[in-house]
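All protein chains but one are shown in place.
Showing chain A:
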Amino acid sequence: MSDSALAPTARHVLPTLGPGARRLVLLVALALGWELYARWLGNSLLLPTFLETLAALWENLRNGELPERVRASLAILLSGYAIGIVLAALLTALAVLNRWGESLLGLLTAMFNPLPAIALLPVALLWFGIGGSSLIFVTVHSVLWPLALACHAGFRAVPATLRMAGRNIGLTGPAYIVHLLIPAALPSILSGLRLGWAFAWRTLIAAEMVFGASASEGGLGWFIFTNRSQLETANVFAGLLTVILIGLAVETFVFATLNRFTVQRWGQEA
């Protein structure tokens, strides 16, 4: 809606394409750039070509290594993400319900949001030992604070008139939160979920690299790390590509769809 109104002159220079098609064209161009540069460089130890990477990706998908790594990473990611959402919901509910809760949320997010999740890994290792629990712990940390912050900001931004209209028709307590605050704050909540997802993904891959070394069942990060030490650079890039593809898929299929059926349809998007 927004870009169709913009810059009519620019349309004559570039062909008119839908956003999806535009994306595809750009992806192909980027891949082509990669392929050409890698060929010109001619050092597959430093930078394998795009086609070499695709071949490595295919090989690792076929022999079952990559799917297993992806499964391990996603299992941890989803549990960490889910726990993070529940905790963020509790914290925000507390902050909405009373002033002490609000101060607590403000203080905790100010303290922990800037703290990199990876910095907590040594503590996680002490507390939970080596294994999935430690990874889940740091993932939760990376989701919780940005999400709670976004939800709370969303609740606070609900217009006073809308709040009064809700109380006027008799919404109180939990019904007020469920039927008024949450849908009204949905744009912020969705962008918080998006942000949380990206943070969780990043943190997890990094954490797996740091201590996947002794984990019996490593995830994608561990796959990337071991292949680097074996100088299987094409595999390293195949691993990175997988991380990117999963992120892209979740963004387009999950979040964009969620957005389209909710805030876009309701005109709540800025």
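We adopt the following convention: a residue touches a chain if its C-beta (ideal position, glycine included) is under 8 Å from a C-beta of that chain, and two chains touch if they have at least 3 such contacts; residues count from 1.
As a convention for this text, contacts and distances are computed from a predicted model.
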{"item": "Among \"Twin-arginine translocation pathway signal protein\", \"ABC transporter ATP-binding protein\", \"NADH-quinone oxidoreductase subunit M\" or \"Dihydroxyacetone kinase subunit DhaK\", UniProt-listed name of the chain not shown", "value": "\"ABC transporter ATP-binding protein\""}
{"item": "Selected residue (touches chain absent from view) among A:19, A:64, A:159 or A:174", "value": "A:159"}
{"item": "Contacting the left-out chain in the complete assembly, out of A:42, A:64, A:114 or A:170", "value": "A:170"}
{"item": "Which residue of A:180, A:207, A:220 or A:234 touches the chain not shown here", "value": "A:180"}
{"item": "Missing-partner contacts on chain A, residue numbers", "value": "159, 161-162, 164-172, 175, 179-180, 183-184, 186, 262, 265-268"}
